[in-house]
Structures are given as structure tokens and as C-alpha cells.
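A single protein chain has been omitted; all remaining protein chains appear in their positions.
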Amino acid sequence: MLGDPCINRKTNFKKGVVHLMKRLSKGFVLTAVFSMLIFTLAACGGGGSTGSSTGETFKVGMVTDIGGINDNSFNQSAWEGLQKFNKETGAEVKYLESKSDADYIPNLNQFVQNGYQLIWGIGYMMGDAIKDVATNNPNAHFGIIDAEVDAPNVESVLFAENEGAFLVGVVAGKMTKTGKVGFVGGAEIPVIKRFEAGFVAGMKAVNPNAQVLINYTGSFNKPDEGKAAAASLYDQGADIVFHAAGQTGDGVFSEAKERRKQGQEVWVIGVDRDQRDLGPEVTLTSMLKRVDIAVDTISTQVKDGKFEAGVKVLTLADGGVDLPEDNPYIPDDVLKEVDQYKQKIKSGELKVPSE
Amino acid sequence: MRLWDRFLHSFISPGLWVPFGSIVLGFLVGAIIMAFGGFNPFVAYAALMQKAFGSPYNIGEMLREMTPLLLTGLSVAFAFRAGLLNIGTAGQMVMGSLGAALVGVLVPLPPIVHAIVALFVGVLFGALWGSLVGYLKAYRGVNEVIAAIMLNWVALYFANYVIRTAILDPQQKQRSLYVASSARINADFLSALFQNARLSYGFLLALLMVYVFWFLLYRTRLGFELRAVGAGAEAAQYAGIRIGRQVIVTMFLSGAFSGLAGAIEVLGVYGYMTISTVHASYGFDGIAVALLGGATALGTLFSAFLFAVLSYGAAGMQFAADVPLEVSRVVMAAILFFVAASALVRSLYTVTLGRMRRGSLESEVNRS
């Protein structure tokens, strides 16, 4: 203690504090200002490269919902459509992923500000955001999948999922051995309700005694929950599970594959695109929802100057929903019956309930 | 002036080279990863900055993104100063949103009053949820980290249930009804300033909270006790501070910051509350923000700003350079890694050199 170099305490205290404060506060402010500066400079430097639009090429952008671009489902399907559109027409295409609901609006605005002629919002959850951005940017054009947005510059694309689901319902009703089939839904929103309604109707049409077990996980981006939901359905005796749950549905496939390895004869019916790649041995069939075709077709129309605001419903008759062309696991007689129903629906003879 | 000096001093005690060095290294790691992935990091970072600062709209949206980061950051930092790790900010935020949404949708009140009451109830919900963790720790001996993680999910599903049964929008099914416009805290002048960005009074409130944070800690008796418990629990106990009560109060106030974050999201950004099966990332990001900010007020402000730039600017990287969003998370993670690593380096430094360097003031190692 006596080793402490201690001068006059009073002045020392004040000196010490004041000196320290000055030094540190100056240091802090400087550093803060400096780093802000770096940010700003960097921002300015990057300005020109992406901002301007040439006005020559036709540009189409799409914003995914929180499922992301690799959701094995409709975001992916939509992007496939845009890529096809790009190949056919040479137009520029680009996507932006959304991490959370908060990103929808800024992402849409990003395309607006970069002069994209058509901007797609993929998914029901983006309805509010499209409405908002479309209202604020009356000169830009938007397309939205699965939601109905009432604005003069928005084309809303809906699908008759109930019709497609009816067909896979027929397959399930015919092929179930346990008399129980399962349905895994994402969230309880109108789109998914249409899947459920069609599926149940189709199954009851061919197998009135069969039972449908329904499980909504509440999300489209949680494969673990999809797996848990499928496990519970299979445990309850279902041998075929149809999912309409985006990425959540990936879990249904992994559950089925595990059970298949243990010798259980369980099946999955995929959704949106032919999902055979997720589990060739367990995929009974898939209900195609041709978001890709819709995106491609409508983008082409807009490029040709034929933008039509309003709601467009793509039905079985339009080729908006369907089954894949080859279905190795489905016997011919079942396929034949599916075809009969397909004709009835197309001709309007059979009305499939939508809720 | 003394007050101001002290105010500044309180933010910078940990030294600045650690966070700034970490930031530089973090960006470097991100650049290397991008280079390996075949992306041009210069283009990508330029795009990131362009996205975050390129237009008034983007600046506004970036600040909107910053608001919850700042508040959850303050929330974590506050608890941290009292020696607690509040990992429950996500749940407290959900409760804050719920409180605000309930009042906003169900309670008819005149403008301004409505907004204030809704904010207040949101804050209260978050605070109570936080103090529940505190109670479990103080009087039931439950580790606060475990309790908070559990309660995060309880909060989420409870909120979903309440939304579904009490305030569900029958058209949309996946979210609540819009709160009454009298409860909204949109600041039109701010939005106008930033080309219609969703910037609300919430942002200004969050900035105000930086001062409130500091004031609570350094100017109130409560803050003194809280810091004492955080810096030396045994000495605090010996000085007559009741630790158990202190833990609850700390978590109450910490939860209040998160509750405010949640309330602002509902009243200032969305206007409704969604039914969600996952937590927004702000809760956990708050821990990162507080860590980088050294659990100080200005530090947290700065790191929230940085993380907002990274998080919001990520879309720009994707747009201009096709760099996946995840790369910006890698940069954030790398920054934190270096902060954590530097804490290690620093502790070694303190044990050996630092101790002797300060030796003119203190003694040698040999104390019992």
C-alpha cells in the first residue's frame, strides 16, 4: 500500500476523472462518427451498380414468403416458372427471400424502386403487403399467388386446389388398406382449407366408410413439426398421408421413409409439384399445383402488354391443378377411375366443394 | 457537464478496440466465405450498404428493423448488468405484442390515450412475463435460462390461443384484427421523411429508452442496487440488499424493454398480430446486440444499428450479388465470435500483463 504513488488526492481525483472522460468521450465520438462515415461512403460507392434501370429489358421479380426459395413447394415452383419464362423470352428475372413478415414490404419495394415491370408475391401471407405496396405504387404491376387482392394494378391468381385434391382423395380412398388416411395442413387458411375439402370429398366419393385424420401444424416452414404430425397420423392407423404444408411437408416424407425402412407400408401424397424426388419409394402420387405455369403464362402475357387486373382462378380444366403423368404405384383401375372423375369435374358435371 | 461526461464514460468502459476489431474481422470472414462461394464480396458489401442507406426509404426501414433490436438489446443488457441472462426476450416480446393488440383491438378509447394505454399494457405484459422468470429463480430456485426458454414457448402458444379466441380476423384466419387507428403510433412526419417507411413513434421511444436505461442504472437507488448485485452478489447481500427481490425487479424491468419492443411491432409496424409458430429472431438477436454493445447503453445503441444494417441490408446483397441471406448472419455470428474470443484474450491479458501494468496503483499478485 505504501507503494502507491499517491499525490494530492483532491486534485488528483478531479484530474483523473476529467482527463479520463475527455479522452474516452472524444475517442468514442470520433470512432462512432468514423464508422458511420465508412458506412455512408461504402453505401455511396455501391450506388450506381444496381440502381438504374435500362428500360430495355423486361424485368420480373418475385418475393418469397418465409418458406424461402428452396421450400420444395410453391416458392420453388414459382421460381421454376420464372426461370422458364427467362429462357423463353430472355427477360431478366430475380427473386428475394423473406426472413420474416416484416421483410415483405421492403422486398417488394426493392423491385418497385428498381423499375421491375412485374412483381410477384408468392403466397397467401403476402396479401396485405401486396395491397399496401400496390396502393402506394399505382404505376407498378403485381401478381399474387393464392390471395385475392383488390387493386387496379394487381392480378390475383387462385387455384382450384379442391379439384386437384379431390383426385388424390380418390386415389387415397381406393388404395387405403387400413381405412384411415391422414391430412397434414400448414396453417388453417382458406387455400389449405380448399385442399382439405377437396381431398375429403374425393375420398368419400369412392370409400364412404374411410376416415380422414386431420392435423394442422400451423406453419409452412417447420419440417420437424411436419414429421411429428405425420408420426402421429401413422400411429393412429393412417397408411396414406396427404400434405399441403410447404416445407413443413418435407418432414412427412422423412417420417414415411423411416417407417418404410422398418417395414411399415406407409405412403405420402405430395403437393404443388411432383415431389417424388423427396422419397421415390413412399410417394404414391402428388397433387400438382402449377404455380410455375401460372407465373410463366401470366408473365408472358404482361410482357406482351396484356396485364389483366382482377382474380384469375386456375382450375383442373385450365391445367392449373393435376396429377403427374406417370404414377408407378397406382394400379390401372384406380387411374381409370381418377380419369373418369377428372372428366366429370372438367365438364362441370361434378362440383367439388371448396370448404 | 459532469453528468454528460459520466454518461459517456459509462458506455465505454470495456474499451473500444474489441468491438471494432471484431466488426472488421467479422466482415473479413464474411468476405472470405463469399469469395469461396464464388461471389464478389466487394459488390456484395456495397450492395448491403446500398440497401441499408441507399434511399431515405431504405434508411427508414433499416431504422424500423433496428427498433426491436435496440429494445431487446437493452432488455438483455439490463438484466446482464444485474448478473442475469435474460434469454426470454422473445417471450416477453410476444407478450408485449399481445397486450398491445388486445387493447388496440378490444378497448375503445380516444386517440393518443388509446395508443398510450396500449403501449403501457404491452410493456406491462412483457414486464410481468419477465418477472415470472425472476420469481421462479428467486424463490423456486429455477435456473433463469431454462425457465425463460420454456416460458418463451408458453408465451407464444398462449398468444396464439388468445388471438384465435379473442381477436381473430375472420377473413385472414392467421392474424388478429387490425388495431383501431386510434391505437396506432404511426408517425406520419417520420414516414414522410423516409418515403413512407414504416417508421413510427416507436423508434423515437426506443431511442429515449437508451437514456432511460442509463438513468435507471446510474441515477436511481434501484439501479445502484442492481449493479451491486450484478458486480458482487455477496457484497451486495452483505450490504443489506435483498437479492431475491432484486432479481424479480430486474427481470420486471428487463421484460418491460422487450414488452415495449413487442408493442411497437403491433402498434407501429403491422397494425395486427400474427399467429406464428416461431419466434421472431429479435429475441435472440437481442443477446447478440447486448453482447457486442458491452451491455452499455450507447454500446447497445451502436450494435443495434450495426445489426440492423446487416440484417436489413442482407436483402440488398441477395438482390445485387445473389448472395444468400444467410451470409449476413454469418457475418453477425463471426463478429460475436470475435467479441467472445476477445473476452478470453482480454482475461488472459488482465491476469498477466494488465495486472502489472496497473501495478502503479495496486499491488502484486500475492494476496490471499
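When the chains are written out, they are named A and B in that same order, and each has its own residue count from 1.
Keep this in mind: contacts are C-beta pairs under 8 Å (C-beta built on N, C-alpha and C of every residue); 3 or more make two chains touch, one makes a residue touch a chain.
To be clear about the criterion, contacts and distances are computed from a predicted model.
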Chain not present in the shown complex, as UniProt names it (candidates "Deoxyribose-phosphate aldolase", "TIGR02186 family protein", "Unspecified monosaccharide ABC transport system, ATP-binding protein" or "MoxR family ATPase"): "Unspecified monosaccharide ABC transport system, ATP-binding protein"
Residue of B:F224, B:F284 or B:F337 touching the missing chain in the full complex: B:F224
For chain B, the residues touching the chain missing from this view: 6, 218-225, 227-228, 231-232, 234-240, 242, 353, 356-368
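Keep in mind that, in the parts below, only the chains that are shown with their structure count from here on.
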Separation of chain A from chain B, taking each centre as the mean of its C-alpha atoms, in whole Å: 29
Residue numbers on chain B that touch chain A, as the complex places them: 5-6, 8-9, 11-12, 16, 20, 23, 43, 45-55, 57-58, 61, 64-65, 160, 172-174, 196, 198, 269-270, 274-278, 280-281, 298, 302, 309, 311-312, 314-316, 318-320, 325, 360-363
Contact set on chain A toward chain B in their complex: 1, 3-5, 17-18, 20-22, 24-25, 27-29, 31-32, 35, 39-40, 42-43, 45-47, 49-51, 94, 96-97, 99-103, 105-107, 109-110, 113-114, 125, 127, 136, 187-190, 217-219, 221-222, 225
